[in-house]
Each structure stands twice: as structure tokens, then as C-alpha cells.
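Rest of the complex left out; these chains stay put.
The first chain written gets the first letter, and so on, giving A and B; residue counts start at 1 in each chain.
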Amino acid sequence: MQMGLVVGRVTATRKDEKLIGSKLLITQPIGTNDTLKYLPIIAVDTVGAGVGEKVLYVTGSMASRAAADKDAPIDAAIVGIIDSLDWERSGG
Amino acid sequence: MQMGLVVGRVTATRKDEKLIGSKLLITQPIGTNDTLKYLPIIAVDTVGAGVGEKVLYVTGSMASRAAADKDAPIDAAIVGIIDSLDWERSGG
């Protein structure tokens, strides 16, 4: 999984019918010290996440397991909301 | 999923027979502020997207779920057309 910060929301009226009803959140990967990194991805929320929350997200085919519709074409899903990160060693 | 901008179209007469009839669109990943990033990919359109539209696309094995032929060798598919992006926090 990766750590991300939810920074916004996507509206897409025309979409795959299996995505109807999914909450699509713009999620920015984060690294050490909460730095924002790389490109934001669009993840399906499965845990009630909101903008400004730090989350855990899964990518690839495993993401679809977390979705309400297991057959949906989903490659990124938010599967947890981070309460705290305990860095006992400094990361890179 | 990722956000992309459709920038063109590919013509390929000789191709895997399961790709016959697929509309193959050159899609450029986009980041914060609609900046174009990384390499363009070739995605199968499944929602009637056109050049100049901002889209959501899926990569990897989940992409084939959106295709008409679920057994096609497809690793990228456009699954939504973006109406709007609501950035409530600035991304990286």
C-alpha cells in the first residue's frame, strides 16, 4: 500500500457503469515528512475518507477487492485512514 | 486510476485480433494544474472519449474489465470523462 493525502474530488458523469456510485478522490502520494510526491492518482474511496485526510491506498488488481462491486475496473482504492505514522527511523 | 488528456489516435492495421475494432487513443498523464507528465500511453476507449478531453484511465489487468472483449490483451482503458476536478488542497 502507499500513503496518500486526499486533495480533491473528481466528477465524471460519463463513465463505466460499474463505477457509478463510486466516490472518486484525487489522492497525492506522500513520502517522508508528508512531502507530496509524483502524480496524484484517482482512488475509489471504500472507507469514508475525506479531503485533507491521510490515507492508505492500494493499487493494481488488488484494489478491486476493496470495492463494493468486485468486478469493477478499478486499479486504486483507499482502504484505510491513517491515525498516526510512527517513524522510528528516518526514511529516505 | 489516473488522469489523462487525450492527445491523438493510433492507427495499427496489423494487430492482435482481439484488438480489432478498438479505438486506440494516445493519452498523456496529467498532474496538478493540468501539467502533462511522463510518457503518453495508448488506451482503449470504452466511453466515447475524444481528442482534447480529460479522462480517467485504468492501467494493468483491471483495464481489460472495461473492454468489450474481456479476454483482450489490454493494459490501459479510458473509463470516464472528467467533468471537473475539485482541488480543495493543492497537490504536489
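Everything below uses one rule, namely that a contact is a pair of C-beta atoms (placed from the backbone, for glycine too) under 8 Å apart; a residue touches a chain by one contact, two chains touch by 3 or more.
Here the structure is a predicted model, which is why all the values come from computation and not from measurement.
The complex is a homo-oligomer: 2 chains are shown here, and the full assembly described by the structure file contains 5 identical copies.
We take it that only the chains that are shown with their structure count from here on.
Once the centre of each chain is set as its mean CA position, chain A and chain B turn out to be 19 Å apart.
Residues of chain B that touch chain A in their complex: 1-3, 29-32, 37-38, 46-48, 56, 58-63, 65-66, 77, 79-92.
The part of chain A that touches chain B in the complex is made up of residues 5-16, 18-19, 24, 26, 28-29, 35-43, 51-52, 60-61, 63-64, 71-76.
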